[in-house]
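A single protein chain has been removed from this complex, and every other one stays in its place.
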Amino acid sequence: MIKAGIIGSTGYAGAEIVRLLLQHPEAEIVWYGSRSYTDQNYADVYRNMFRLVDEKCMNDNMEALAEQADVIFTATPQGLCASLVSEAILSKAKIIDLSADFRLKRVDVYEKWYKLEHKAVQYLEEAVYGLCEINRDAIAAARIVANPGCYTTTSILTLYPLVKEKLIDPDSIIVDAKSGTSGAGRSAKLPNLFCEVNESIKPYGVATHRHTPEIEEQLSYAAGMDYRNGESVLINFTPHLVPMNRGILATCYANLKDGVSEEEIRNAYEKYYSDEYFIRLLEKGNFPETRWVEGSNFVDIGFTVDERTGRVITVGALDNLVKGAAGQAVQNMNLMFGLPENTGLKLVPLFP
Amino acid sequence: MIKAGIIGSTGYAGAEIVRLLLQHPEAEIVWYGSRSYTDQNYADVYRNMFRLVDEKCMNDNMEALAEQADVIFTATPQGLCASLVSEAILSKAKIIDLSADFRLKRVDVYEKWYKLEHKAVQYLEEAVYGLCEINRDAIAAARIVANPGCYTTTSILTLYPLVKEKLIDPDSIIVDAKSGTSGAGRSAKLPNLFCEVNESIKPYGVATHRHTPEIEEQLSYAAGMDYRNGESVLINFTPHLVPMNRGILATCYANLKDGVSEEEIRNAYEKYYSDEYFIRLLEKGNFPETRWVEGSNFVDIGFTVDERTGRVITVGALDNLVKGAAGQAVQNMNLMFGLPENTGLKLVPLFP
Amino acid sequence: MIKAGIIGSTGYAGAEIVRLLLQHPEAEIVWYGSRSYTDQNYADVYRNMFRLVDEKCMNDNMEALAEQADVIFTATPQGLCASLVSEAILSKAKIIDLSADFRLKRVDVYEKWYKLEHKAVQYLEEAVYGLCEINRDAIAAARIVANPGCYTTTSILTLYPLVKEKLIDPDSIIVDAKSGTSGAGRSAKLPNLFCEVNESIKPYGVATHRHTPEIEEQLSYAAGMDYRNGESVLINFTPHLVPMNRGILATCYANLKDGVSEEEIRNAYEKYYSDEYFIRLLEKGNFPETRWVEGSNFVDIGFTVDERTGRVITVGALDNLVKGAAGQAVQNMNLMFGLPENTGLKLVPLFP
Partner (left out) sequence: MIKAGIIGSTGYAGAEIVRLLLQHPEAEIVWYGSRSYTDQNYADVYRNMFRLVDEKCMNDNMEALAEQADVIFTATPQGLCASLVSEAILSKAKIIDLSADFRLKRVDVYEKWYKLEHKAVQYLEEAVYGLCEINRDAIAAARIVANPGCYTTTSILTLYPLVKEKLIDPDSIIVDAKSGTSGAGRSAKLPNLFCEVNESIKPYGVATHRHTPEIEEQLSYAAGMDYRNGESVLINFTPHLVPMNRGILATCYANLKDGVSEEEIRNAYEKYYSDEYFIRLLEKGNFPETRWVEGSNFVDIGFTVDERTGRVITVGALDNLVKGAAGQAVQNMNLMFGLPENTGLKLVPLFP
């Protein structure tokens, strides 16, 4: 049994880790960390857990936690994990960080987009970007995994084979993304009130959203660029808030390289994803809808080639709390502990 | 492995049986019946099942199905199961009927409320009302189980101990119920369009809804009445349509018998439910909310005594597609095949 | 032109007063009060008002406001209006208070249910309960009008003729009410977040909601009781939160007095409401749905008699922000200033 601790277990992503681990055959939760609810019953914070979780919320003491746990999930705001991680902790427990602290390899990029000083630069090189389908081997050997963001998982997985196989012009990429509201977290902010979100759609972070450099970095690697020395794909990424609880849909546009056919696009996807349990490449004419992945760890991808404009329109969808956060974190845990990657994650999407 | 066939597998309740059985360790689906989609790929009808279900939809041939299956779920409109059931079928397979055909013991009541002639009166006596927490032993021995309705499961389980223990006046019972829209089924009707349901709440079937006699019959048994000879509890039951996918909440009112205290009410609930896995009696001051049971087989119950008016207000909530339909059907299957009752049903509620 | 000031113009009810007065031919807004947003552009708080409102938010200085305004709307938390009102103010401007401060005639009842000391007991007798259809004449002559609550408007108007005409047993009344989320106000509280409200229905304030005594008081008057000396109708009132922006539906149950027929019920409604512009008594077989009144000042009422149980089930619906708050406030203003009651309020419900 893997002993797991969760820092930030009362946010939506943390609570989803709880849901998944409760149904995981090889893991148990030993620490329900929550700075806001320390000493309160976890099931009083999330009443769906009544009778299923008897524990009280614990504090943020990661050193104490490392004594008890094999793996620590940090589902906390940016900066927290970097400020707490230490060799003492890493000598005892692996860390899967759901914040952005270890996702970007370039400190200058992190500090520019996040307006934070990075407190653990020494672990940046060691940390592995936890996109299982792409970095599987490195993840298996890692002590620190930087769990990707929800928008970024969708965007990168949707575009990766096309960039890798040089079928599209990477500088023509536009990602127009739409997210359910759980991505905004569980803090009590006016813009997230029911009446503010319901019956509306809005863009936000236009040209400035922090997931932009994360997508660019990973696609730059795929494109074979020397990212650390300043080469980079540059994209437009526009997130939108949708009145639904869960789900991300990324509609991606790119100019095809001359003569690239729909078949070549399909071949590229199949080359990289045909053996992937969690990536479902849809048949011609079908496009993802977030309802078909809700509650599951699947990423659905569908595309078409528009010969009139010479572009590919490729669309990816996933559940932002599962494959976009907690599910991917558990998938990373499985890899890090040598379990089959889909252990505890063969979740059938819930519909309606 | 229990071999299961589903007639009506492309309705919402049928599809939920599919979801549950795919995750059930002791059952497999051998027949995806669907009159509307015969010969089409099941996963083209429910794209959440892409890669998870490869089968095509089959017809309604229950006799052929009985050759292959140990258990048949009929998730079909009223009248179909009664018109098809036969000794030949029952000699080979057990039937769990999700329609109302075998729920009401009195043919006159059935024919009055459903405006249908009953085609299988000979099985009425044999059929067992499949409310597991109340009829567990009879279900285990049954060939035909009448799976209760969604509103009725909520209402009966919420009121049963109070009626059984004679703590309330049964003729004072009022059930004001609210349901998500999946209860209306997947047929293309104007009143179920998104724009008709969204941003509104409405009552329907006021004083005429067909679940009324089903609740009355079961509560009459609990009250010790001679129901088959005309004695009956009479209640008011008012369902409402709520703009959400899943969930039923039943707010029940009843006059307390003289001197009955809150503690006696709680004791009654504990007497009947303290060992029930799927019934969660909430602590004082807490009331059910449908979000806390979504996707699970739980029934949450909370209550208060209003000393000003001498009434108890007791509230039950469940997921209409799980404990209100498919989950209860699988629970019945487990009982009928000697499995632990919660096999495949330890679903953690999905939130948000 | 009536000059109107609004204290609390940035809450949902206050903003709805703004929307209505902007379209009112005989009124203009001279003061957009908002403690939280003082000195900010009103249209930066409510961007629907961009280009329509150029003013900045003002503070709570009701004395300064009284110098400029003919009428002051206080759309503020309980206690504020009572703490500010004075003879100096009332000598210059009329007050329409949307809080509960002047709704209850009995100070002990107010202080018990609201847990507040009443700061302006001297005006309690003078203040008129602003339910236009019932207190029209007194409102026309009033200096202070206590604008009724949203739940109470629905409940009282739905039940009033039946109590007044003694067709039902007032102590058998049960009001099961359902409200959209705008009723919870615009403050940033966790329970009102989109993901907490969406896809769920919940009861709250069970047997303890503050609108209970307000309904009881008004129904007691209708019943001819000596309310101020302790006589009172006692009811059960249970509000529920529904995942929609606007709308209240009250499903009311009561035991019919012996022999009362459906026709007598209808006659009673027609006696009191047939000339009312804003009350629409539905035809037999039709029940209210909140979507049919959204954005308008209408109250829809429909009912049925259940001969099996001897009860009437009568249902009322309105838009909580219009007839349940701002629309009724403007209707009161019209009465107080001698305008036709529906001036500026002939709003066609918006659907879908």
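Read from first to last, the chains carry the letters A, B and C; within each, the first residue is number 1.
The rule we apply is simple: contacts are C-beta pairs under 8 Å (C-beta built on N, C-alpha and C of every residue); 3 or more make two chains touch, one makes a residue touch a chain.
Given the structure is predicted, the values throughout are model-derived calculations rather than measurements.
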For the chain left out of this view, which of B:Lys166, B:Arg186, B:Arg266 or B:Lys346 touches it? B:Arg186
Touching the hidden chain in the complete assembly: which of C:Thr10, C:Asn135, C:Asn245 or C:Asn334 does that? C:Asn245
Among listed residues A:Glu67, A:Glu126, A:Glu199 or A:Glu270, the absent chain is touched only by A:Glu199
Applying the definition given at the start, please give the residues of subunit B touching the unseen chain. 12, 181-182, 186-190, 192-199, 243-245
Touching the absent chain: which residues on subunit A qualify? 171, 174, 176, 178, 180, 195-196, 198-204, 206-207, 234-236, 238, 240, 242-247, 249, 251, 253, 287-291, 294, 304, 306, 308-309, 311, 313, 315, 352
Across the whole complex, the chain not displayed is touched by subunit C residues 12, 15, 19, 22-23, 46-52, 182, 199, 245-246, 280, 282, 286, 289, 291-296, 300, 346, 348-352
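Just so we're on the same page, only the chains that are shown with their structure count from here on.
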So which chain ends up closest to the centre of the protein, judged by Cα positions averaged per chain? B
Could you give the separation in Å between the centres of subunit A and subunit B, each centre being the mean of its C-alpha atoms? 37
What whole-Å value do you get for the distance between subunit B and subunit C if each is reduced to the mean of its CA atoms? 39
Measure off the straight-line distance from the CA centroid of subunit A to the CA centroid of subunit C, and report it in whole Å. 46
Subunit B touches at least 2 other chains through residues 199, 245-246, 289, 291, 294, 352
